[in-house]
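Notes to accompany the following structure.
Left out: one protein chain. Kept in place: all the others.
Per-chain numbering from 1; labels A, B, C and D assigned in written order.
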Amino acid sequence: MANLTFIVFCPLVAAALIALLPRTFNVLFRLLALVATFLSLVGAVRVFLALDPGATGLQFEQQVPWIPALGMSYHVGVDGLNAGLLLMGTLVAFAAVCVSREITERQQLYYLLLLLMAGGLLGAFVAFDLFLFYVFHELALVPTFLLIGLWGRGEQRNFATFQITLYLSLGALIALAGLIALYVQAGAGTFNLPELTRQLAAQPLPAAAQTLIFGLLLFGFGILVSLWPFHTWAPTGYAAAPTAAAMLHAGVLKKFGLYGLIRVALPLLPAGAQSWMHLLAWLCLGNILYGGLVAMRQRDLNLLIGNSSVAHMGFAFLGIASLSVVGVTGAVVVMIAHGLLAALSFAVSGYLRQHLGTVNLDQLGGLLRAMPFLGGVMVMAMFAGCGLPGFANFPGEALTLFGAWNAHRTVVILAAWGALVIAAVYMLRAVRALWHGPLPERWREARDARGAWVRLPFVLLLGALVVFGCAPRLLTDPLRPVVARLVPAAVEPGATPVQAGPPAPGRAVETAVFTVRREVAR
Amino acid sequence: MSDVAVIGLELAVVLTGLGVLLADLWLAPAPRPRLALVTAAALGLILLASFWVPAEPARTAFGGMFVLDGLALFFKRFFLLAALLVTVLAREFAAGFEAGHVEYHALTCFALAGMMFAASAQHFALLFVAVELVTVTFYVLVSFQRRRRTALEAGAKYLILGALASAFLVYGVALVYAATGALDFAGVARSLAASAGNRLLVTGLLLVGVGLGFKIAAAPFHIWVPDVYQGAAFPTTAFLAVGSKAAGLVLLLRVLFEAAPELTARSGHLLPVLAGLTMGYGVLGAIPQQSLRRLMGYSSIANAGFLLVGLAARNVAGVEAVLFYLAGYLFAVLLVFLVATLVWGGAEGDDIAALGGLGQRAPALAAGLTLGAASLAGVPPLAGFWGKFLLLKAALQAGAEDPALYTLAAVTIVAAVVAIYYYFGLVRAAYWGEATGEARATTLTPLARAGLAACAVGVVGLGLWPAPVLAWARAAAAGLGF
Amino acid sequence: MNPYLPWLVLLAPAVAAVAITLTALRRPATAARWSIGAILVALAASLWLFRHGAGGQTAWVWLDLPGLRVDFGLRVDPLSQLMLVVVTGVAGAIHLYSWGYLRGDPGLPRYYAGLSLFSFAMLGIVLATNLVELFVFWELVGVSSYLLIGFWYERPAAADAAKKAFLTNRVGDFGFLLGIVLVWSVLGTPDLAELEAKLAAAPPAWGAVATAAGLLLFCGAVGKSAQFPLHVWLPDAMEGPTPVSALIHAATMVAAGVYLLCRVFFLLNAPALAVIAWTGGLTALLAALLALQQNDIKRILAYSTLSQLGYMVLAVGLSGAGGNPAPAMYHLTTHAFFKALLFLGAGAVIHALHHEQDIWKMGGLRRKLPVTFWTFLAGTLALCGVPPFSGFFSKDAILALAWERQQYALFALGTGVAALTAFYMFRLVFVAFTGPAKSQAPDHAHEAPPVMTVPLLALTVPTVLAGFWGVDRWYARQYGVASGPAHGWGAQLLEPFAHAPVAAWGGLLAAGIGLVAAWKLYGRALSDPLPARLGAPARWLRDRLYFDELYAALIAATQEGLARVVAGVDRWVLATGVVRGGAGLFELAGRILRHVHTGNLQTYALLLAAGAVVVLWWTLNR
Amino acid sequence: MQAALFYIFAALALVCGFLVVANPFSRNPVTSAMFLVLTIVWLAGLFVLLHAFFLGAVQILIYAGAVMVLFLFVIMLLDLREEERRRFRLPGLLGGGAVAVALALLLRAAIRDGVPPEPAVTGLEGATEPLGRLLFTRYLLPFEVVSVLLVVAMVGVVLLSKKELK
Partner (left out) sequence: MTPGLEHYLVVSALLFCLGLTGVLLRRNLLVIYMSLELMLNAANLALVAASRFTGKLDGQVMVFFVVTVAAAEVAVGLALIVALYRRRATAHVEDLTTLKL
């Protein structure tokens, strides 16, 4: 089962089967979905365990020509970068199917779309053909829109659906333009990533072209990841989405953009990366600080989680903007950690919404008494969200801060404030409002998650967060050789930073620091 | 005799039309409806036969007036397929016409013949008569459903505006002739190469362009489209959107790249600007529309804009993209109109809100509509996505020479996003719109099923396995001699 | 065995915490057994380590990236050896005590899980070899403190206090983390041993940013040890159960800041130390003043904790770069015992009075609660620095240090605080224990069960005797100061008077003044006479000099205000203005455009012809 | 002589054309139709001047004879007189006029620029025979297409004129 095609196509084949079944076989739909995502999960675990962490090349590689005329092929593989993402993706997919118990209408279509989404996003993470990469992403994206539209909730559903559809389509198209431009400019007549990498390593594009294409990719992918100020789709979209869609999108699919930046943009367009990184570093502050401050003011749990998810993406961007091995590694860890965390948060929030009918913080309170299990899970998730050690978010965020320090000093200082203080403020406020305080009479009968089956998704996600949080090397060791190859002219401590930073406040101090460091090196 | 062999396909089509007309006179009323199937079968056979016609080497006939090359063959197959599906559509729509069912099919064949001649035109005389054959047939087809108030109005509008465009076309031909003394494309091209700056010639060619731009619904000659689309019957609208547009396009291709390559090369920003305008107009105008046909009219304008992007790129990749785009467009549009026919039939209106609850009462139709709309919106991995993908690729390739194409690519992206908005509106109406009172029984005839399946297979198949059609498109585009 | 023994110390409570969470959340007895057993195992192992040291060091590589390698090692050196004993010892006593104090509370398993988690984290801080590792455990003690303060989460005050404690700590941690990053970026490693070696090899390398880095690291200590200006959370933290206050908010966690400073002492330079000293001194004075007018028994103790922490920080600051901060650790150690004792005593009182905490409703408890009273009195005397109690020696060491360093202002400040300390502590003793009963509550009080009194008695032993053992000499080994020969008991008692007579006599005199003043005012008082005498200043002190209000206003004006503005911008400008507006513009354009289609075919013809004309004109006139 | 005839015919054609479009005295369609017939006749004159004798004849026979009769017949059938009571709207008037004038100016400029140098007028005669020969050899295909077009027209007219079936 340690076969990528198997992992990707398990959900897709199950989707096809569901489409062919009669409309009334409701139990079977769910069962099929569970089995398919579980098989994918098992496959991903085996791939992850069998991965050779020291290797730099692709493993489990498979390649079949698709459209030779345009240099497109079905080309999948894993290395240290996407193995963790794949594992996280399958895990979240399985959890998402588990929590889909809340759906009672049109189950056939629902599971069909959910499985399509799962297959698409898994495919996107293992694709090594740029075009395949894009197509798989879209395959996952389109069902998202339908899921939100059809099973969404709240008064803003319509608007949210349209907003997320249009915004993400715009982002995807811009990214597509970037990918096409890359293809055209490289002139190798291939979308195959390894070949393109070889080609561009031998003959780098001119700096101007790199800057242009990198810009397209940055903003195209950036929109997909809710890069500030293109983030407004995220909170409203997630607030309206059915639980599983929010979990899969916020958790996994959103990472596609970051993955694309790391996998495609950084190694192929090193000069372009240099020219955009400073802007990106400041934009990511928009995510971290602005997103965090907005989250502080939310009174709806889903909006709060949505905005916090915007904020967390900032760390991944910061890691990328650092252009250092440490920072980019941190970004990947943040991606995985946030994937699990977002899925977990939305799962809890979805449960609350389903059982209480509201997730408005002003109406809830003291629920820890009535729902100790969920409360415990949620409190842990919130801790993870404010970067507490022991959860995978901490190593990720810490690494991004460490990695970015040399290149973007002021940004790191402000980002640390966002990570340590602002995140804690809104997370703890949510805990205080939801779980602490006296339990109102009307929620006294609220039902906790009971039974192993109901608890399973929460336990799985939380467990993964803790495991990766305690042993981040599970993720970072395989990443190390890969990232070192992907990051152009990585900034190492002790080396002069590549980024000739602009005159920022505290520049004099920085200069002093660098001078000093050289002395140490000697 | 060999000349006749070269136009064999067209002859077969004309004979089918005449045969159906005559059979209508001879047959008793009862078996007449089956003539639709006969027509469809005949067209299908001709379509099959067309695959035995070799595209290489290009053959000419009638003193070079008619050419059978890859491009022509590509479009002939395209038109045949379109007409075949339109015939199916018309059969399903039959209840909407009060009379003249068989004539409808015959006229479809004649219009098809006109389009097929157009695809092979190498001479302005053939161009003119072929265009007129198509246009005049459409005057009749548009006003066919006389029971609806709007059909005749649409017919009258199409009549006057079409005739006006024809007048421009003819006058353009006259000016071209006055400037060069030639009516064949090769002669005009030679003359143009000798005196590229001749303004009389340029004026003439531009006026020809106006006539053809009218056909493909390019801004600023697109203004008739929404009204006429809305007034016509579904099969007619579909045929207008697919066939008539493609006929204009193939002629435009021939004129731009065979009759006036010099002028095209020096046309500067004209084509990009027109492409951008057309796209923008189409997508913006479509936003507030309530009537499906009117929406599809604006969408048709927008698609004309997308197609013009390929022309504006002025490279072989652009033409290739245009051809592939059209192929995907054919299936998607016919899919949408097939669903519309089955939903509304010959009703007076076609309010999109009436789609409400379709997802529940007819999942197959809703799925078909979704597929068609998604393909038109350019969602991968459907056929429409490839079209947009190839167009963007061509534009970005051409951008290296003319940076205006980069801007055009940006406009294309924005327009594509806006297009997603209104296509998604269709899907939304079908799945989570309020179900209206008039829930028509939707039992599908085998023919309708077959049509739906064919279109769906086309949309998906072209998306998943675009290579063969892409290869044809590439070969056809290469024939234009870049 | 030996190299792995520290892991046993560290992991035993962790295992207990996990086990309780997974298996015993509904079984209090099991949970208590797990937790108490684990801490006792840790205590035993600590004692073993204290006697024999660790035979080698083991580490677990937590992260290994180019330029950033984080080893999770456990460092057993004099500093951590004794600290381990202190932590496990106090924690052991308090674990036991809790079993009696919280008997019957349904949340007991959760409580023990939190307590074990805390022990794990605190031991991690003590043993950490690496700044990142230190930070990890640093955060974990913060979170366990949060969980335990908010143990009675249904009480809004407790929930709010927990949040406040965590957030205030986070502000300090913000500086701490940046300090770590700065140290790493300059010196290239977060490993303490490597850092020390590097600095020893090339001291000037550190120069330029040393002050900044030192102060940033100190930020962490300011937060955790509740130094001014982040002192506001500690009094509120008293909303937690009293044993928690004793363990976390008196004996160990709050002292972690001081421990941190001693750990990274080699990184601190003279300017940073000056700031540290003054911060500590100021905190000591401020807290002592605020303690004067508190009426809640736990709050009085909390302010006294603050004040004593101030002493310790002051001591670190006074040690001077490259000096010997052993007095700080000395005071930390003694303070851990006597303050834990005091809190447990207070807990016993509260327990006996059914959660009455106002000292003005107590009185006469000396007879009702004899064990509690005598142990409490021992703790008070230690706190006030009365010989021969341990507090006398450690406090004297600090005052002597100030005198030696010729920091006379700080010396005077320290001495004054000593007087204030005696005053407010004896105020508490007189009012609550010896004075007349001021309500019905004391009448029904009964002495606590043995499970609570035994820990009291156990803690009394070090409270009384710790001064004779030579804790400072032990710690001095850490800083390479040759320890002199051990004194006899008597000599040890007299040594301060011989070594630094001014400090010793001054401290004693101050304590005496405080005691006498307290007796005068409160010996028989039924209500507090001070407000009447002092007027407004007394009210200001009672209201904690309005720091909370000031901070609330400050935060509201800055961060909250900013959040309000930003959220408004997000909602109205971005989401509504730009996004909806942008979409609306497209829609509007569409709606306008459709009016071109008037339906009049002549208009259409006109537009068609006009289009043709424009195209012609544009192409021809170019 | 030729020049004079050209100017006369041209002027008459233009004047009559103008009267078709904008007769200041009458807005009756019949008047327009009559002047269109006249225009066609003068154009036939010009054709003859250009030695296109066959086309001149065709012009008169088909256009003036058949087509215009059809027009008149329809006008009479429908009894159209209403336009008289409608006023022209100024914006439409100005816009239409401006577009027409602009087009005229553009065409004039193009013609001035683009007319090829005057070739020696050949002995080209637009006689019936060479025309017919050309029509049935080189132009056979368009000719046949036009025949299909005529079939379409027939079918179309029949369809459009059928009594409505209810």
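Basically, contacts are C-beta pairs under 8 Å (C-beta built on N, C-alpha and C of every residue); 3 or more make two chains touch, one makes a residue touch a chain.
It should be emphasised that the depicted structure is a prediction, and the values quoted were computed from it without experimental measurement.
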Practice item. From the touch rule at the top of the page, work out which displayed chains the omitted chain touches. Key: B, C, D
Check your understanding: Looking at B:10, B:69, B:92 or B:227, which residue reaches the missing chain?
Key -> B:227
Exercise for review: Can you list, in ascending order, the chain D residues touching the missing chain?
Suggested key: 2-3, 6-7, 10, 13-14, 17-18, 20-22, 29, 32-33, 36, 39-40, 43, 46-47, 50-52, 54-55, 58-59, 62-63, 66-67, 70-71, 74-75, 77-78, 80, 82-83, 86, 88, 92-93, 95-97, 99-101, 103-104, 107-108, 111-112, 115-116, 118-119, 121-122, 124, 126, 130-131, 134-135, 138-139, 142-143, 146, 149-150, 152-154, 156-157, 160-161
Study note, to complete from the structure: Residue positions on chain C contacting the omitted chain are 594-595, 597-602, 605-606, 609
**Study point:** Touch residues of chain B, complete complex, unshown partner
**Key:** 124-125, 128-129, 132, 136, 139-140, 143, 146, 149-150, 152-157, 159-160, 163-164, 166-167, 170-171, 173-175, 177-178, 181-183, 226-228, 230-231
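Rule of thumb we're sticking to: only the chains that are shown with their structure count from here on.
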Point to revise | Chain pair with more C-beta contacts, A-B versus B-D | key: B-D
Practice item. Round to the nearest whole Å and give the separation of the Cα centres of chain A and chain B. Key: 43
**Study point:** Between chain D and chain A, distance of the C-alpha-averaged centres to the nearest whole Å
**Key:** 70
Revision key, fill the gap. Whole-angstrom distance, CA centroid of chain A to CA centroid of chain C, is 36
Revision key, fill the gap. By the touch definition above, chain B meets two or more other chains at residues 199, 202-203, 418, 421
Point to revise | For chain D, residues that touch 2 or more chains besides their own | key: 106, 109-110
Study note, to complete from the structure: Listed in rising order, the residues of chain C that touch chain A in the complex are 25, 61-68, 132, 135-137, 139-140, 143, 146, 150, 153-154, 156, 159-160, 162-163, 166-167, 170-171, 173-174, 177-178, 181-182, 184-188, 198, 202, 204-209, 212, 559-560, 562-564, 566-567, 570, 574-575, 578-580, 583
**Study point:** Of chain C, residues touching chain B in the complex
**Key:** 586-587, 589-591, 593-594, 596-597, 599, 601, 604-605, 607-612, 614-616, 618-620, 622
Practice item. Using the touch rule from the top, collect the residues of chain B that touch chain C in their complex. Key: 156-157, 160-161, 164-165, 168, 199, 202-203, 206-207, 209-210, 214, 219-221, 223-224, 226-227, 267-268, 270, 274, 281, 284-289, 418, 421
